[in-house]
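One chain of protein is taken out of this complex; the other chains stay put.
By letter and in written order, the chains are A and B; residue numbering begins at 1 in each of them.
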Amino acid sequence: MAETTLAPPEVQAETLLDSNELVLNMGPQHPSTHGVLRVILKLDGETVLGTDCVIGYLHRGVEKIAENRTFQQFAPYVDRMDYVAAVSNGLGYCMAVEKLLDVEVPPRAQAVRVILTELNRIASHLLWLGTHALDIGAITPVFLCFREREEVLKIFENYCGARLTTHAFRIGGLQYETYDTFEKECLDFCDLMEQKLKEYHDLLTGNRIWVRRTKGVGILNAADCKDYGVTGPLIRAAGVEWDLRKAQPYCGYENYDFDIPTAKTGDTFDRYMVRMEEMVQSCRIIRQAVDALPEGPIKGKVGKVIKPPPGEAYVSIEAPKGELGYYIVSDGSLNPYRVRVRPPSFVNLGALDKMCRGSLVADVVAIIGTIDIVLGEVDR
Amino acid sequence: MPDTPNSDDKPRPAPSPRPPAAAGADRPVRRPVPKKPAEMPCEPWEGTLPSALQERFGDRLSRAVLLGGQKLLVADIAAAFEVLSCLKQEHGFDYLVDVTAVHWPDKPEQFEIVWTLYSFSANERVRLKAGLAEGDLAPSVTALYSSANWLEREVYDMFGIEFKDHPDLRRILMPDEWEGFPLRKEYGIVQQDSDWVRENLKIESAQ
Partner (left out) sequence: MEQLLANPYVPPLILTAVIILVFPLIAGYIVLAERKVLADLQVRLGPMRVGPYGVLQPLADALKLMLKEDVIPSQSDKWIFWLAPVLSTFTALSAFAVLPLSDRFFVADVNIGILFILAMSSIGALGLILGGWSANSKYSLMGSLRAAAQMVSYEVPLGFATVTAIMCAGTLSMQGVIASQLERGVWGAFDNYGLMLIPTVLFIIAGTAETNRAPFDLPEAESELVAGFHTEYSGFRWALFFLAEYAAIVVISSLCVTLFFGGWLRPFPNVAALEMPLNTAFPAALFALIALGCSKGVFRQALVGFRLVMAALTGLFLLVAAAFALPAANELMIGLFWFGFKLAVMVYMFIWYRGTFPRFRYDQLMDVGWKWLIPISMFGLILNGVVQLFARG
């Protein structure tokens, strides 16, 4: 066969390459792409040579809708982006509009906001932990996590009537005063959570298979994190002690004593440990906020008609998934002129290719899980 | 469309005080709302960074202000890449938070590209804006920040602004063959690409 006519070198090279590659289409209907993410994988055997994300299956045009709604009317829509951390979305949006209006939020409202957002952070991390473990093949943690998450949702339901898309906050403060047993339920939940976290650690952290599946997988170091704009637990796992709650405190976070958990290598295991520790820190914040819950009004001086002066503001908060920013331009009318959401999931997902190259198919699933994306927020 | 001074890219003297916005004037207001300033507070941004930048870029950097306390730079689109490059390399703004655009159909330079930057070392946030006329190319900063890749694709997808030297300028959220750029102001809220919907979803209307 040596004497057969050869194709021109460039064609030959291409065919040789092609014969080794398998293009695998993962999603949008796939058990572990967390919704409707579609990843096109280029594989050599089981090794990933490259990825291409196809997103937008859940695009609802949230930013366009914003331009056609008044400032208050748009507030419930933001809950539908990162629907597992709806409270954080609402907080970011309200803070951005408050910035435009230049309104002070009363301390009690701020404290309640902190409590609810931290509860939501725990709920979001629990959902992440359950699904992430499920992706790696541990089918039990997801049920345990949902058991605890249910407790958070019960508090939300008691507070504002909704469990998932809560619309808990209003521009200028809060709509509802807390209910009678609110403080007790929050503290009880913190006790429960600290106890149950041990259970998760027993089930996963000490499990050799879990450690082998996550250590050294999907490494993203600090420089890459900054380059790709990756924030949240991912950058903290890479060793950058950066949390907007500390760096640029809002909502009175400067009054609470908490640590920023970090790790060194920035692999999947580190991100897991960082998120686990973040839940502990959230419990700490909730305890402090509940203990020092001030009395007073729950809404600042905001008129019934919200009409910010012409101008613009960019306000960002530390959402469970990273930096969630709202850039709002007002032209002085009742509707925002432009609302831009800076979604952490979208930007973090941009680093998927970087993290996946050279790993195995099973790692892709683990990496998608560890980025902790919510497609509602990626696609908006 | 009221012409807001902050979105202007030309230097102008101190913003002239204007009456409260006209859009809501026909609406009867029963009780007096607390008087609000018609503009967001805007003061000149003093410091080494703006003066260094202004010294270097001169006229091409038309404004350096604190708008509502947030640092804002306005530059010529031609100088935008250089300004960003200078901010990254010389002033430590190593994290590109966001790239987006705002559409002002009534202005000569229809689009306003907005870059939000952050410096981890200085814990400082800066926003850079540049006007862009319809059909012109915006500079891509993918060479400086990898995060710009998807963010610029989204701007292209939503506004139809093309980025020069972008490695992979495709639509990202909308389908590839979709006609129209949804976040432009002339694009209606219920508008859709009927042909695409009919062909791909096999339904008459997605509304």
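One rule holds for everything that comes next: contacts are C-beta pairs under 8 Å (C-beta built on N, C-alpha and C of every residue); 3 or more make two chains touch, one makes a residue touch a chain.
Everything numeric here is computed off the predicted structure, so don't read it as measured data.
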Worksheet entry | Displayed partners of the chain not shown (whole complex) | A
Response to the item:
The listed residue (A:133, A:155, A:263 or A:356) that touches the chain absent from the view is A:133
Worksheet item: For subunit A, which residues touch the unseen chain?
Response: 22, 24-25, 30-32, 46, 133-140, 142-144, 147, 203-204, 207, 209-210, 212-213, 360-365
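Heads up, the rule we're going with is that only the chains that are shown with their structure count from here on.
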Response to the item:
Per the C-alpha centroid definition, the whole-Å distance linking subunit A and subunit B comes out as 25
Worksheet, complete the sentence: Per the touch rule above, subunit B residues touching subunit A in the complex are 1-2, 4, 6-7, 20-21, 23-24, 27, 29, 33-34, 36-41, 67-68, 70, 94-98, 100, 102-103, 114, 116, 120, 123, 125, 127, 145-147, 149-151, 154, 158, 171-175, 182-183, 185, 187, 189
Discussion item. Considering only the defined contacts, which subunit A positions touch subunit B in the complex?
Written reply: 55-56, 59, 61, 63-65, 67-68, 99-102, 224, 226-230, 240, 242, 247-248, 301, 303, 305, 307, 309-314, 316, 323, 325, 327, 329, 331-334, 337-338, 340, 342, 346-347, 349-351, 354, 379-380
